[in-house]
Structure formats: structure tokens, C-alpha cells
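Comments concern the structure below.
All protein chains but one are shown in place.
Going in written order, the chains are labelled A, B and C, and every chain counts its residues from 1.
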Amino acid sequence: MDRLTLVLWIFDSVTGLGLLLLAGWALASPQLFRGIILFVAFSLMMSIAWVRIDAPDVALAEIAIGAGLTGALLLAALSRLGDSEPTQESMNRPIERSYRARTFRSLTASLLAAVAVALVFLILALPGDSEGLGAEVAASLDASGVSSPVTAVLLNFRGYDTLLELLVLLLALLGVWSLGGLPAQPVSPAVLVLDTLARILIPVLLLSSAYLLWAGTHAPGGAFQAGAVLGAAGVLLSLAGWQVRQRYTGVTLRLLLIAGPSLFLAFALYTIVAGQSLLEYPPQRAGVMIVLLEVAATLSIGTTLAALFVAEGPRNKEGQ
Amino acid sequence: MILSDYVAAVLLLVGVFFFLAGTVGLVRFPDVYTRLHALTKSDNVGLGFVVMGLAVEAESWFVVGKLLLIWMLVLLAGASVAHLIARGATQRGVRMWTD
Amino acid sequence: MEALAATVSWDACLIVLPLLGAIACFAWPNAAKKLALGTALAVLVSIASLTIRVTAAGAFRHAVGAWGAPLGIELLVDGLSLVMLSATAIVGLAITIYSAGYFKADVSSRFWPLWLFLWASLNALFLSSDIFNLYVALELTGLAAVTLTALAGSADALTAAARYLLVSLLGSLTYLLGVALVYHGFGSVDMAVLAGRVESTPVFWAAFSLMFVGLALKTALFPFHFWLPPAHASAPAPVSAALSGLVIKASFYILMRLWFEIVPADYSTFTNFLGVLGAAAVVWGGLQALRAKRLKLLIAYSTIMQVGYLFLAFPLAVAAAWRGALYLILSHALAKSAMFLAAGNILYCAGHDRIESLDRIAQRLPMSLAAFAVAGVSIMGLPPSGGFIAKWLMVEAALKSGQWWWAVTLVLGSLFAAAYVFKVVGYAFTQAEAPHTSIDVPAAMEWAALALAVAAVLMGLIAPWILASMEIGRAFPGAAIP
Partner (left out) sequence: MSSVPLFALVGAGLFCIGLYALIVYAHLLRKILAINVMGSGVFLVLATLADRTVNAAPDPVPHAMIITGIVVAVATTAFALVLMLKVAEKTGRAELPDERTG
């Protein structure tokens, strides 16, 4: 084993161990706030792991969505939980301290430890040389319209999954709204530093979003990462106290939310009526169509994620 | 290894040292204000050294530009967030450490 | 026009049309009811056309994006998926008509897009032949089901929805871990490709166990049933009908598919274990249903019992038992939805569903009570209902394969069912001391419940046709019994 391999191996081991420790620590932390912060640290470390296993696309998605947006969502929820919290004591410890509960916990722990050991042996028993579908993807990449393999899989080879996934996102927002949304956060007085930060960062975020979208056709990036960065811009604006005016939260907002899924579904409907396979791209125009779909999807993903963060529910006349 | 490699290694090591110092400060200092002080200052400098170290090894000026941009963004975000945390702590009445 | 009808892929319509409908309902909430009814009709046309095509030309696969497995996703239309889609369409139409009257205006605009999402995701799930795509469809189904459960808005419903959501997510993640191991063990996520590659190795069995546990959680197999009664009892009535009638069947359907398509050989220890769990579910569900004080809770426990029957098909392991199990899925989908819709009418009219206070319901809602009783005929398994055919097939399979104890379980289940159905009907005919205030129930709601109940009974009369349809493209595994 040469020196670099050894160093990397140590690095990986430290990262792996760190992940396990951070996860355990985040979940067992006596204070929820600390738990969330540790979870965000866990997600950041996950993205290091993604880079180490040659998955830069996933690393980008993890940083933007896993660490960034999920962290923001968790913290916002915690701050809203506020006074309805039971005492610190009852909310933080496991369900009970009785003998029965302790036995239950140790039984669960031993059982899961056994499961973990079994999984470890199985993973080690997997064939070492499986290439999965790498070769198939490479062979069809030229016909897919893009040169980034992950984007080709997401938008073309398994575009149907992506369509359903966009709908999961929309459905989650519908679910939040159907719960009646949350009361608007009280508008805090403008903070100069936050305002300035937002003013500088928003253009940078928009630019990064556009770059990620464009890069996605040939390099790591794509609609989801771009959408997540766009969503982050929305979150920042909302934190800086921006309020979207009422006239834009009705139809305009709805149209933005459904742009991505609608364009995808319109394409699906076209292929059905034309008697083709569902979501079959014409080979010459695949590249252009994928870019169009990605632009619409990015807008919708960004808007949906920001709306999930704001979570106030529609403020138009039907929703009130 | 050529000269630039050594330069890069030294710069990276200095950067890591600052990170380490900041982290020690984060763990050891008594209250939120002093911790922020330790963390932001030394991390910004540490990152600066890391960026310089990587810039020495960079393949093109374009990459150097990107590295500098990263550093500036982290400076901006770090400084602003440190301010916001300190502001939040003051508003909630967290006292400063005096001893 | 006819040329168009011949080239259109009706299977894809079953997914795309309700999704478009859902988005349209979201974009134009004021027109949601009309849009939803229109979508339901369009789905009905699609399933009818698809049935005609499959009956004439046989099962087929549809390569999404024209890539084909293993690179792309494939849809599979055969008898098994066709009967599931048809049951979903029939129940779905009844629920749509029912809901048009059930929900008040403010809830209504929120209900329609969610309901169409649920319908679309069920269709997507029944059509998919790709185990990762099934994961996405499962998540879509689970999320839609939970949002619909929470629509009731009460503390009970919200708590039940939260529990349901956690169980649902746990189930899908466990399933996904199994999918990950399958993919890395055998290099594909397409069932047909996997069928040719899977060997009976420890890796496969571990992966299958994970997938099994995840799906059993979502199907509410005993002892994973704990989340079901509160969720199904506290959701709005049409939602309960969809949850009990269709949603839990979706995960069982995947289990059946996996079992038929890719599991290499039967292991009698494992299948007998499943049979024992099924029998426990029958007894436990029956006892709890008898003890239940509220009508919807009783119906929910009855569902746990029916899920138990389904798992008896694993140890029976002959084709007739699988036919019986599938028949049970179909007849239960109709009968149980009818029961929940009838219970919803009672709740709507009387303002409560306490069984002991159901007096005079027979006078005020004769049609709904009739719907409950007629659906009960199928749940009990009395001739000529669909439930009877199902149980008859399974009992016969048990006796002919020399496993009489499963037949005893089935008969015991019928006795339980008879007891709790009569308990409800008995209270409903009791004379009340004082008259109650009541709200009139829209006629469409009563008709929807009754129509489903009658359909569940009539299913027994068209058994030969259904039995022939369900095996188009794939004969069920296991020996034919002489």
C-alpha cells in the first residue's frame, strides 16, 4: 500500500467514524437545538463522504438540501415549537426510565446491533466486481442529449422517476397547505447586517443556481441542485424579512409551483397522443428539451422549497 | 516534490494550525462571545492560508479566482453569521463572561 | 379517431391523466370538483380501453422513454395489474362521487388534488415493473395517504397521521435498503431482468427480507398493524375507504409481484411463519373488532383481519390459494370501501359513530345500513359474494393440500365477521327512546356506498371472467390442485 492510499484510508476511516459518532450524538443529544446543529454537521460530513466515493452530484445535493435546507427547516420548526414544548426533562429523555422501558431499550439495541452485524457481513459478501449499469449508461449516453451521465439518468433514462419525484415535492407542499399552513412569523425589525448579507448573497445565489443548471448538462449539477440553491435564496429572503406581496401569492405562485411538473406532464401527454413510448425524446431534440424541462423544474423546485420553508399556506381567497 | 509543493504544504499546515487553534478556542472559551471571537478570526485566517496553499498548486488563474471567491464568500458569511449569533445572544440576555 | 384509440397507450393515461387532473385542481381550486369528476371519467375510459386491449392481445410491457430494461423503466400490464387497476378505478369512481357531497367547501378544495395524487400514485404503482420506481410510487402513495388522513383536522386524526407518516417512511426506507442490496447483488432494478439473474443466495434473502419487512409494515400485517386502526378510524370517511380498500393492498401487491416474479424458491419455514402471523392477525383483528365501541374503528380492525387472510396464501402455496387471495383483495376493496362510506353516512347524519347509540339508523338511513349489511355478506364470505369465492378457493386449497388448520382459521374468521356485522346491524334496528336530531345525507353518498356493496356481492357471479382475467400473461405459481 503506497503512502497516498494509506493517508486516504485513514481519512476515510476518520470520516466514517465521525459520521457514526455525529449521528449518534445528534440523536441522543439532550437538547433538540444541539441535536439539529449536530445533524447539520453530520450532513456536511456526509457530503465529504460523497466526494470520497466519487459522487460529486450527490455531494452538491447533500450540501444544498441535506445540510442547508433541511437544517433551516428543522430550526424553523423548533423555534415555532416554542411554548407548546413540554418541560425539558420529559421531551429529551427516552420514553421511560422504568425497568420495563430499560429492558425494552436494551433489547432493541441488541437486536439492532445484530442486524447491523448481519448487514456488514452481507455487504462484504457482495460480489466485488459488479459494474451495475455503468456500461449501459455509457453506451447510450450519446443518444441521451446530454453528456453528464447522472443528468442523462435523471432526465432521460429514468426521467419517469424524476417526474414522480417532482410530484412528491409538490404533494408535500399541498400537504402543508392542507394542514392550514403555519401562522406568519412576526416581522422582526430589519437587521442591517442580515439585509446587507442578503443583498450581496442573493445575486450570488441566483448566479450559482443558473451556473449549476447550465453545468448539469455536462458536469456535476442540474435541476435539483440549482433548484435547491434557488430555494435557499428564498429562505434567505424570508429570513431577512421579505414579504411577497399578496397579488403574487395567488395564481403567480401557483403557476411557478406547477411549471416543472406541468411541462413534464405535457411532454408525457404528447408522447401518449403521438403513439410513442411514454416520455420518449426525439433523439435530435433531446438536448434542448432536457434543458427546457430542467429550467422549468428548477423554478418549481426552488419555489416549492422556499414555500415549504415559509409554510404559511396560500393567502389567496380560496385558501383563507 | 518541487519547490511549489513545499510552499503549498507549509501554507496548508499553517492554515490547519489556525483551524485547530480556533477549534480549541471554541471548546475551551467560557462564553458565546469569546467562542465566536476565537472561531471566526482564526478560521478566516486559516481558510486564507488553505486557499493560498491550494492556489500555489492551482492549474490556472481561473481556479485561483474561484478559490479567492470562495474565501471572500466565507468571510462574508462567517462575519455576518457571527454578528447575528452575538446579536441574538445579547437580545436574549446572555451575559458576557467577566472574571 | 379509432386510429388514435388504437395507438394511444392507455396504461400511461392511467398515470398521466389523474396527475394532470391533480395539478389542474391545484391551479384552479374553484373548479376542482368538476375537474375531479372529469378526471375520474377519463380514468374509467382508459381502464376500459386497456382491459379491451389486454383481453384481446394479451399482456405487454411498455418501455418508458423507449430505452427498455435494464437501463430504463418498464411498465408491465398483465392480468394481475389489470384487476388491481380496475378495482382502483371502480372504488375510485365511487369515492369521487361520494366526496363531491361529503366535504364542505373549504376542505373540498384541499381534498381534490390530494385524492387525485393518491389515485395516480396507486395506478403508477400497479403498473411498475421496476423496484426503484416502485419505491418512488410508494413514497407518493404514502405521502398522499397521510395528507388525506390529516385532512380531518382533529387531534386524533393529526396524531394518527403523524404515526402513519413515520411508519410509512420507515417502511419505504427499509424497502429501499433491500432494493440497494438487490441492485448491487444482481445489477438491475427491473423485475423481469432480475427474474433471470436472482439466485437463492444469502444476499438475496437478506435483501428480500428487508423489502418484505418494509412492505409488511405498510400492509399492516400483524404485529405491524398498530398504526392502522387510529389512522383508518379517524380519517374522513372517503379517505378511510381508500386507505382500507386500496392503499394497504398496494404494498401487498408489490409483495405478491416480488414473490411471483423474482423469489427463486419457496421455503416452508418462512411461509409457515407468515401463515402464523396471518392467523394471529385474523384472531386479533376479529377480537378487537368485537370489542370496538366505534363503528369506524370496528371496520378498521376488520381490515387487519382481512390482511391476515392474504398472508395465508404464502403457506398454502398453490395457484388456487393465490387466486383466492387476489379475489379477496378485489372483493375486500369493494366491500370495505362500501362499509366505510356507509359508516361515513351514519357519521354525517347522526354526528357520531358510537355503535351503542346507532338506534333508529335503520329508519333514517335504510340505504346506508343496507350497504353495510350487503358489504358484510362479502366480508363474512357468504355466497354468492366475491368474498365467498375468495374464501372457497382458499379453503379448498387448504384442504386439498392437507393443511386443514389454515381452513379452520378461515372459517373462524368468517364467524368473527358474522358476529361483528350482526352486532352493528342489531344496534341499528333498536328502537330509540327519544328522537335524535339528524342531518340529511345527499342521495349520491348513499348510492355510492350501496353500489359498491352490491358490486362486491355481484363479483361472485362473474367469477369465471375475473378468474380468467387475473392470470393473463402470468399463471400463478404453485401446483394446480386436482
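One rule holds for everything that comes next: a contact is a pair of C-beta atoms (placed from the backbone, for glycine too) under 8 Å apart; a residue touches a chain by one contact, two chains touch by 3 or more.
Remember, predicted model here, so these are calculated numbers, not experimental data.
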Counting contacts across the entire complex, name the shown chains the missing chain touches.
-> A, C
Given C:K33, C:H225 or C:K296, the one touching the chain that is not displayed = C:H225
Given C:V136, C:M211, C:L334 or C:A350, the residue that touches the chain left out of view is C:V136
Identify the residue among A:E165, A:E280 or A:E294 that touches the chain left out of the display.
-> A:E165
Sort through A:A55, A:L206, A:A219 or A:M289 and give me the one touching the missing partner chain.
-> A:A55
When the complex is taken as a whole, what residues of chain A touch the one chain not shown?
-> 5, 8-9, 12-13, 16, 19-20, 23-24, 26-28, 32, 35-36, 39, 42-43, 46, 49-50, 52-55, 57-58, 61-62, 65-66, 69-70, 73-74, 76-78, 80-81, 84-86, 91-92, 94-95, 105, 108-109, 112-113, 115-116, 119-120, 123-124, 126, 128-134, 137-138, 149-150, 152-154, 157-158, 161-162, 165, 168-169, 171-173, 175-176, 179-182, 222, 224, 301, 305, 308-309, 311
Please give every residue of chain C in contact with the chain that is not shown.
-> 132, 136, 139, 143, 146-147, 150, 154-155, 158-159, 161-163, 165-166, 169-170, 173, 176-177, 180-181, 183-184, 225-226, 229, 284, 288
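Throughout what follows, only the chains that are shown with their structure count from here on.
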Linking chains that touch, what shape results: line, ring, star, complete or other?
-> line
Mind checking the centre-to-centre distance between chain A and chain B? Centres are C-alpha means, answer in whole Å.
-> 27
If you average the CA atoms of chain B and of chain C, how many Å lie between those two points?
-> 57
Chain B residues touching chain A in their complex are 73, 76-77, 80, 83-84, 87
Within the complex, chain B is touched by chain A residues 191, 193-194, 196-197, 200-201, 204
Could you please specify the touching residues of chain A with respect to chain C in the complex?
-> 118-119, 122-123, 125-127, 130-133, 136-137, 140, 156-161, 164-165, 167-168, 170-172, 174-175, 177-180, 251, 254-255, 257-258, 261-262, 265, 268-269, 271-273, 275-281, 318-319
